Each structure stands twice: as C-alpha cells, then as structure tokens.
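I have a structure I would like to understand better, so I am pasting it below and will then ask my questions one at a time.
Apart from one protein chain that is not included, each protein chain of the complex appears where it belongs.
Then we have chain A:
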C-alpha cells in the first residue's frame, strides 16, 4: 500500500468537511477505512456495488446530484489512488477523482504538480507508466484499452501543445478521426460529402472559419487557432469526456474568450458531456462555469471545493494551500 497516499488521505477529510460542498462525487485522498479504499464517494448510491468500493467512505453523505441507480452510467470517470511515473520518477501519488456525466471539474495546481501528467496518463501516453491505482471509465477499466480505443470510447484530450502534422489536411484528419470512432461504434462511416455536412454546422456554431479545414493540421496555426482546432475536434468526435489541458495557456484575453465561448457552446449543446479543465489560472473560470474545483499538489488532489475555491486561490496564491497542509 502506498504510504504517501495514506498520509495524504488522513489529512484531507477535515479540509473537505469544511467546505460547503454541493456534491460528494469527487473524492479526496480521504478515507475512514483502510488505505485500500481511500476515498470514494459514490457511496450515497445504494445498490452500487463496485467491488473496489464496498463499504468505503461514508462521511460524504451529502448531496446527490445524480439520481439513485444511475451510478454506473453517471460516473464517467472514477480515478482511485492513481500512481504514475515517468522515467522512474514518481509524479502521481495516489490521486483520486470522480467525474459524473455532465459535470465540469477544474483541476488547478502549481507547475509540476502532475496536472498534465494526469491528463496524459488518462489518454495513455506511452512515456508514462501507471504503477498503482485504477481508473474506471464508464464502469470499465480504462487501462485495459489502447489509446485509440479510449478515443473510440469517447475520451478526448485537448493537448496543451497540439502537434503539427505537416502534409496532412485538417479535413482529412478530422474525417479520419471521426470515422475511426464511428467504425468502432458500429456506425456507418462518412464519405467526404457527408462529413462536410457533419462538420459545417459545427463550424458555424463554434464560429470557426471554414478555412481551418483546408489547412494542414496545426501547421502555422497561432496559439489560439490551435486551441480552437482542439475544440473543433472535440465537437466533431462527439466525445463524452473532454479533458482540456491548459486550454488557456499561451492565449491573449480575446483568444481565451473565444476558446471559452466555443467550449460553452459545445457544453450547451451536449449537456451530458463531462469536462475536466486543467489550468493554472482562475481567469479561465471567469468564462467557463465549473461545478468543482480541485487543487493538486505533489501528485494528488489535496483540496476540493466549488468555484469559490478558485477565487480564493487567485487572491491568496497556492501558498495558502501549502500553509494549510504543512
């Protein structure tokens, strides 16, 4: 068992309890039980008998935003005690998180706290290795899936630094991605014309210039264009869980607003889509409405709250969190 995880877990309940939480569907490294089931949250739902979580945390009995019985489908992402490393260096130390259908979560934290690592581990980047814990996605084991299968299952990562692929047309790329997922889901693939019919309304809705389609993937794109291209891909793929890794980095205020608006539009249209935002700044949260804010430190979530937590952080800095825990 991971000792570090346990230690962290013991500290957190107090912090958690102190907040007026709207929902218990996230979990901190808190546990009244054994270290094996550090936290978890979903226990308000009777009848949910996830074998890993039986009898776990009951202290968060508050609020239920999801109806009973819908646990299996409502819990889109369930991260339990996740530990991961790169090149032998431990980055994630027992991270816990639960995201339900339609929720918007923000993960904040200082540089190097493991935010981006977390997002990369979720989509299966080959450089990172998972050394402990588990991630359930829509009720099954996420790590049993290859990266492309995770995408087929509806998991989407918006890259912090979207990669340029010179020589590959954006339309062809989008259609390839879209058809890969449709094929996996047993839906008929789009021919170029049908695909245009699929993508044209999305462009209009997200206010993206159709010239985007004729350019090569991210080649010569500005920071803002790249991030909007990511949102476009998210919309085209109709994913169920979007992880937006620092979608605000490198953007000026206007570009940030545009990207945020695009995300909002998409969220409006697809209410069931769950979103995990990873960001440094509260600024992004001015434009996007979030349900929960999590603060990460040294590879785990140390504090969770509502949007007010982000504002508090903005005024007092991460140091306030440090003080609380040191």
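Everything that follows uses one rule, which is that a contact is a pair of C-beta atoms (placed from the backbone, for glycine too) under 8 Å apart; a residue touches a chain by one contact, two chains touch by 3 or more; residues count from 1.
Convention: contacts and distances are computed from a predicted model.
The chain that is not shown carries the UniProt protein name "Iron-sulfur cluster assembly protein", picked from "Iron-sulfur cluster assembly protein", "E2 ubiquitin-conjugating enzyme", "Ribosomal RNA-processing protein 41" or "ADP-ribosylation factor-like protein 1".
Within the complete assembly, A:123 is the residue of A:82, A:123 or A:142 that touches the hidden chain. From the set A:110, A:180, A:249 or A:320, the residue in touch with the chain omitted from the display is A:180, counting the whole complex. Taking the complete complex into account, A:157 is the one of A:76, A:157 or A:231 that touches the chain left out. Checked against the full complex, the one of A:88, A:166, A:188 or A:220 touching the unshown chain is A:166.
Within the complete assembly, residues 123-126, 146-148, 150-152, 156-157, 159, 162-163, 165-168, 173, 176-177, 180-181, 184, 233, 237 of chain A touch the chain that is not shown.
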